[in-house]
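Report on the following structure.
Omission of a single protein chain aside, the complex is shown with its protein chains in their original locations.
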Amino acid sequence: MPEEKTKSTYVVKAGSFEGPLELLLSLIEERKLFVNEISLAEVTNDYIAYVRSLSEDDSNKSIAGVSYFILIAATLILIKSKSLLPSLNLTEEEEGNITDLEHRLKLYQIIKTASVDIQNNFGVSIIFSPTERTWTEPLFSPDPKINTTTVFESISDVFANLPKPVEKLPEVEVKKIINIDEVINNLTDRIQTAMNVSFKDFSKSQGAENEQEVKVHVIVSFLAMLELVREGIIDVIQNSDFADIEMKKQDI
Amino acid sequence: MELESKIEGLLFYKGEDVSVKKLAELFKVSTDEVEQALTKLEQSLVGRGLVLVRKDDSVIMGINGELGPLIESIRKDEIAKELSKASLDTLSIILYKNGISRSEIDYIRGVNSSFILRNLLVRGLIEKIIDEKDSRRILYRPTFETLSYMGVTSIDKLPNYVEVKSQLENVINLNQNSND
Partner (left out) sequence: MELESKIEGLLFYKGEDVSVKKLAELFKVSTDEVEQALTKLEQSLVGRGLVLVRKDDSVIMGINGELGPLIESIRKDEIAKELSKASLDTLSIILYKNGISRSEIDYIRGVNSSFILRNLLVRGLIEKIIDEKDSRRILYRPTFETLSYMGVTSIDKLPNYVEVKSQLENVINLNQNSND
């Protein structure tokens, strides 16, 4: 089934997760925490580590699959930034994204818990109904609609309604977009040559080709930047609300 | 659950006659016990919509004769009804593939087809056969009457037969491969 194929794109050494919410939930539940901003901030680093392993794993060819994880990572990063950089003011939309993620995660948690019962009961004591049974001898009852023309039209309709195969981006492109370590290295290099580097300029400079790519770039760059902040390599300065974030090499 | 209730459920499922001996085997009881249970079941069905019909050493569950006229008129409605688009689509798949399993039909149509297949069977437009390669598999094919009604002497006279058939087979193979 195609289902199995999509599933395999998420499989990594650390275990397989169907999607970003399942991963997040398992990270939170592992720590026996409740779903809230604090717990989300706490699991962000592990989440990023997972997304990184996803993008490194050569078997992950599906850009769509990985991008779901990266999109949630963006919100997670916002949450983490809030706790790391109290001066950082979030836009209304960003705040909205945060409450939204919490909300989704709570819904998913309820479903996930309930699904255990579904799993345990599924197919155990099936209530059978003899659906395909026919009581009486068939009586040939055609319909004037049945003729070679209509039958050919119908089969053509059937073909037209088949699911379209998923378009896959070439592998090279996937690699270009998703390699987070490469982004971190670039960032470090640039920090070392220039004292100040604008985050906006930096994420632009990665050669994105379309809007979706830009979005992924910004996220990946932002992830990388925060990683550097965490490791104490750079300082982040945001001069005013919504202003570009400046990055500066920290004096060691 | 009492034995008579178990027998009731089983007979409903089977929809055909089952021997007393077979019932005893299935429920791991003696034939005497089955006989007693059948008597109880008969009694409990008095005045209900279902009846137990016994013939020789077999038993079958049927519908109370009083409902005969109603069932007959429903049946007439069922077969006189216009064929739905979904039914026609399903019939076209069965015509071109000539010998296809329910799960293959379901996969091609993207929905479950049990009710539609039942309707096509009742109308005598298709019939069930056992797969020669796997006796546990049931296949569907058009009836002879359907083909003559359409005025085709053999299946390969259907429009674009060769192309359609190979396209159908491609879809089915695709599904099988992705299952591996």
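For clarity, chains are labelled A and B in written order, and residue numbers in each chain start from 1.
In this text, a residue touches a chain if its C-beta (ideal position, glycine included) is under 8 Å from a C-beta of that chain, and two chains touch if they have at least 3 such contacts.
Treat the numbers as computed from the prediction; the structure is a model and nothing was measured.
*Asks:* Please give every residue of chain A in contact with the chain that is not shown.
*Replies:* Considering the whole complex, chain A reaches the absent chain at 1-7, 16, 18-22, 64-65, 68, 72, 99-100, 103-104, 106-108, 110-115, 117-119, 121-133, 135, 163.
*Asks:* For chain B, which residues touch the unseen chain?
*Replies:* On the side of chain B, residues 1-2, 4-10, 12-13, 15, 26, 44, 47-50, 61, 63-64, 66-67, 70-71, 74, 103, 106-107, 109-112, 114-115, 118, 136-138 touch the unshown chain.
Keep this in mind: only the chains that are shown with their structure count from here on.
*Asks:* Between chain A and chain B, what distance separates the C-alpha centroids? Give it in angstrom.
*Replies:* 45
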